[in-house]
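Left out: one protein chain. Kept in place: all the others.
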Amino acid sequence: MSEPLEFFIDPMRCIGCQACVSACRECGTHRGTSVIHLEVIDRMRTIQTTPMVCMHCVDPTCAEVCPADAIKQTPEGVVLSSLKPRCIGCENCVIACPFGVPKYDALPDQMMKCDQCYDRTSIGLRPWCATVCPSRALYFGPRSQVEAQRRGKPLNRFRFGNEVVETKVNIIVPEGVDEFVFDVAAHISEGMPHSVADLALAASAEDH
Amino acid sequence: MADLPAPENQIIERFGPHAAYVPVGGWGAASDPDRRVPSHCCFCGQQCGMILLVKDNVIVGLEPWEEFPFNHGMLCPKGVNRYLQSGHPDRLRAPLVRAPNGFQETTWDDALDRVARAVRQIQAEHGRDAFAMLSGASLITEKAYLAGKFARLALKTRNIDYNGRLCMVSAAAASKKAFGIDRSANPWSDILLAECILIAGSNTAECSPITTDYVWRARDSGAHVIVVDPRLTPIARTADVYLPVRPGRDAALLNGMLHVLIQEDLLDHTFIRERTTGFEQVKEAVSHYPPAVAAEIAGVHAEDLVRAARLWGEAKTSFALHARGIEHHIQGVENCAAVINLVLATGRIGRPGCGYGTITGQGNGQGGREHGQKCDQLPGMRDIEDPAAREYIARVWGVHPDEIPHQGLTAVEIFEAIDRSEIRGLLSISFNPLVSLPDAGFIRNCLRKLDFYCAIDFFLSETARHADVVLAGSTQEEEEGIVTSVEGRVIHIRQAVEPPGQARQDTRILCDLAERLGAGDKFRFRSTREILDELRVASRGGLADYYGITYEKIDRQMGVFWPCPELDHPGTPRLFEDGRFYTGDGRAHFIPVTWHPPAEDTDEEYPIVLTSGRVVAHYLSGNQTRRIGPLLDQTPNPYVEIHPQLAAQLGVADGEPVRITSRRGSIVLPASVVTTIRPDTVFIPYHWGGRQSVNILTIRALDPVSKIPEYKICAVKLEKAAAGAVPAAEIASLSPRHHV
Partner (left out) sequence: MLLRFNRAALFWSVLVTGALVAAIVVGSRRLQYFDAALVPYTFASIFTLFGLTYHYATWLQRPPTRRYWQRTWEQIRQGNVPLRLGLVLRRLVTHILAQSFIWHRSRLRWWMHFTLFWGCVLAALVTFPLVFGWIHFATVPGHPYVYQIHLFGFPAGTFAPHSLLGWVVIHMLDFAAVLVLVGVGLSFWRRTRDPDALAVQNFYNDLLPLLILFAVSVTGLMLTFSSLWLRGYYYSFLAQIHAITVIGGLLYLPFGKFFHIVQRPAQLGVALYKKVGAEGESARCACCQAAFTSQMHLDDLKQVLAELDFHYEMPPGSAIDHYQNVCPRCRRVTMALTQARISGREFL
């Protein structure tokens, strides 16, 4: 049996092209609506951007806080988008998801979120965003290949305050990191760390 | 008299741009397609593979083509959305002629007769060369070949040039001089094996997004990346060394790097001795650029320059990439030569992981410049003034060598000749000079001076609005053909759909016109396959030898790298593997380069450098991508990138209007205040026309060899503009944004 394919995200590689945003619109389970997020972090200070897909939590907060029982998990552990007959548009999931994933759309009065292109992944195809992404910030493939090709390692354990969340999707981190702690304090005080390139440009700007 | 036939807003309401969001047949159409056609993206030189889903003669969606080895299913947003141009409401479906109140549809016979009559009349009165032709580098190679042949044998004019003149010609000229051949020397897979990658003047992530993957994967295996760019682009963000060069100083910077290599003896002496000529002259030339001097000119830090040189020098394998950033200069050819000198000095070419490439921007930027639609070339990358070449091609075409006109004017020069009234008539195909050429005000005046202008296009471009006759042509997906990608890989474009309505295939239009111009016997092609067969013979024995390339072979091999001289030849992915170059003496030629200032340097009155370029969501003049809703939404309007220091001086905040003025014109755009650009430089993307066009400001100065315009530098001044001064987007008011 061939190795199962997994989802890996690596925001550092993102080049902000938004191919993922357009590709998401092509997904058969919600064709015409894009549910992925692409954040421009702070365009004034940096060109860095970051995508966000559903991390597919093992114990999904979104599903637990849904009053209408509208968010279901498949046997593979994919957390589906809201069931249309059930979702009552309350936005509990939107606010509660620790990764900020679900999107609420007012006219259809419904939450839509990434379902890892379930129409594709359930039959062995790769999800749209992770197929088109030209930087492999979003990638879907065998774990062994990712481990062999990239530096760092995949991790799927996150901490938000006292809560630890395990997910189906992995993020790439340096060796030795065993828990990805969402560093809100640093976000507030410092923002995006400066890169070598930022410093080089700032230095020549100073000369100016 | 080619002024507008109706007020511009009326033309826009009728012919767009409208923004299309939903495929014909609705979102569900793609789940039940009639056909799945593996083909390629039409929106840049990388030519990503993709599978087009066709229903009822319209492309209604796509599917990644993961087996195609270049991009493995990866795409940028242009590629993902390109299907929305199929069945687009703005699509020209019948020929148009100028009428008192705008354009009027007519029959093909009438339209073609008018064109033929105008050609005859102008040529009778003013000579053959008074009728010029401009063609495009996004056309399939069969069309490009046919355009060259059509101009020479049907129009019988020497004045044909193409919009690759705005794109590839500097790199082409440098490669031709140094290596004797004009093609990226390596397949992109060599990037993966490089220990050091130099990217000079390429916003790779936005303009050739899939190349990013090659760079990133090389980094995964430890490669160092050096980026030279006045803007901190996404590819520069993670660079090991980033050199934020002041625009127009690349040659000094690159010479400075070579100076370090020579000083620290990081050279491949054997290679230099055995495989090259001219090193001593180059050594002399760069001796004037010690790091401190070079860095001072280039506006970077000397230590960074030295570090970059050492990374390059100490690596065992390396890949140098450059693009318009160093090519769009009056010193464009020399800038490319300066990069090549680094490659040659370290002997890193012709081996796995050792390479050099220029990143073509246009869909067929490579193939479109090889087979005779350049003013100085005949098919097979042959020199039009080479008697042997003329004789060979004359034989293929069945004419006397003297019947082939000699070298003509380049694109910008053609307009200058129009301005002097030497050229009176113009035929263009897939070229939108009003948006894409520098000094747009001048170009607009030239269009007014023309006696007759015919545009072949599938959307009514800004320039075509000035036409007397518009011939409704075909898009990439409507004709079978070949295209040569950035790697030199010849690929197969399959026909996915028929042209809609009465629109005709471009090749048929040219053949029909040739018939009316009395050259029909040279243009009896029933299919593009027949054109390819003639092209294969015409290119045979030339530098760009396509003789061994067929549609079937391409399909079998997932592309064929030229030269491919025989049917059983596998193609040539990596050039120079035998150590021989395509020059007369078989050696690579160093080219000494001396930096000199740009055509228009900054001064007291115009103290800021303006540079221009692309964004990822748009393609060239935007004639296609500004009609595709999601791409338009991604970047709806141009803006001017300003460093916070400059913004503070001007007193403008992010989003506020700024007036940018050069000696040629003035435009108002919203400010995008970012730390990712040099404080002495501002940037404006170029995909818009009218009052949103950066080319109102740019300078009509050309490289003396390649005749590429200096888009990347002119001097401007900035001031805060009144709120509300930003021009509204030129877009039709009613966008068909329907849901299904």
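Which chain is which? They are A and B, in the order written, and residues in each are numbered from 1.
Here is the rule we use: a residue touches a chain if its C-beta (ideal position, glycine included) is under 8 Å from a C-beta of that chain, and two chains touch if they have at least 3 such contacts.
Since the structure is predicted, the reported quantities are computational estimates derived from the model, not experimental observations.
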item: Given A:Ile41, A:Val58 or A:Ala203, the one touching the chain that is not displayed; value: A:Ile41
item: Residue, one of A:Arg43, A:Arg86, A:Arg143 or A:Arg157, that touches the chain absent here; value: A:Arg86
item: In subunit B, positions touching the absent partner; value: 28, 31-32, 216, 219, 237-238, 739-740
item: Missing-chain contacts mapped onto subunit A; value: 10-14, 28-31, 37, 39, 41, 48, 50, 52, 61, 64-69, 80, 84-86, 88-92, 94-101, 107-110, 115, 118-119, 122, 150-152, 160-163, 171-174, 177, 180-189, 191-193, 195-197
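In this text, only the chains that are shown with their structure count from here on.
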item: Intercentroid distance (Cα basis), subunit B paired with subunit A, Å; value: 35
item: Contact footprint of subunit B on subunit A as seen in their complex; value: 12-19, 21-23, 25-26, 28, 31-32, 43-49, 126, 128, 131-136, 149-151, 195-198, 200-205, 207-208
item: Subunit B to subunit A touching residues, read off their complex; value: 22, 27-28, 30-31, 61-62, 64, 66, 71, 73-77, 79-81, 205-206, 209-210, 212-213, 216-217, 220-221, 227, 232-244, 299-301, 304, 616-617, 630, 634, 643-645, 654, 672-676, 678-680, 739-740
